[in-house]
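Missing here: one protein chain of the complex. Every other protein chain is in place.
Let's look at subunit A:
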Amino acid sequence: MTDTEHFVEIKHAQKSFGKLEVLKDISLNVARGQIVAIIGPSGSGKSTLLRAINDLDALTGGEIWLDGVQVNKNLPYRQYEKHINQMRQDIGMVFQHFNLFPHMTARDNVTMAPKLLKGLSKADADKLAEEQLDKVGMLERIDYYPSQLSGGQKQRVAIARALAMKPKLMLFDEATSALDPELVDEVNQVMKKLAEEHMTMIIVTHEMDFAASVCDRVLFMDKGVVVEEGPPSVVFKNPTKERTREFLRKHLAGAK
């Protein structure tokens, strides 16, 4: 059973670190092929929410569903590990600091998991690496190590690594925040390309222009709650909440 309207479903997500409540009862639906941007000041809980979706940060309450399967199922430890490892193969993630494996070439970064987890032969793995690295424009650097690549190139390889598992959903955690300004665009182009291929994506970002141009929906979060959500035309142009207006005013002024 696949429900395209409720492809990703977050139900009453709640997360606390001790007494600090970082997510307060957040619910969200993402349809298949939809692209959702999460914006908000630092400490608003947006990264925590994103990291809860593949259980890097476990929720203290609430449910995460992907394509009809609950991600954070309540299972005994061993069974849960098996389940979550399986689930994570369907959820690609891209990090702010790339987290490429420095001891592997671009090729091996891309093929390590498919070879290990899906038993790909060397020939198939090589084909996969070429395919995925070509998609992000990194085919020429296939045998380079991360230390030989620029930040933008590293991030493109990291995207290829995530795509190689053929995920159903891609999560981007401030994928361009650590990049020099002139390198941001090459990564944004790759993300746009994924958008055109109707990859379902949830993007935590500080780049309002990019969010406005590719996303179907924007969530503004502050202090662990979703303050406002809607299409970018509404949230960016005519926000209804004062807190959203204030954030956008500061942020857009800061960007200039």
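Heads up, the rule we're going with is that a contact is a pair of C-beta atoms (placed from the backbone, for glycine too) under 8 Å apart; a residue touches a chain by one contact, two chains touch by 3 or more; residues count from 1.
Simple rule for what comes next: contacts and distances are computed from a predicted model.
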item	value
Protein name as given in UniProt for the chain not displayed, "Aspartate carbamoyltransferase", "Phosphonate C-P lyase system protein PhnK", "Cytochrome c oxidase subunit 1" or "Amino acid ABC transporter permease"	"Amino acid ABC transporter permease"
Touching residue (missing chain; options A:L59, A:A162, A:V184 or A:M208)	A:A162
Full-complex contact with the absent chain, from A:K15, A:R88 or A:R107	A:R88
Option from A:G68, A:P102 or A:P231 whose C-beta touches the chain left out	A:P102
Where the missing chain touches subunit A, by residue	54, 56, 81, 85-86, 88-89, 91-93, 95, 97, 99-104, 112-113, 116-117, 145, 147-148, 158, 161-162, 165
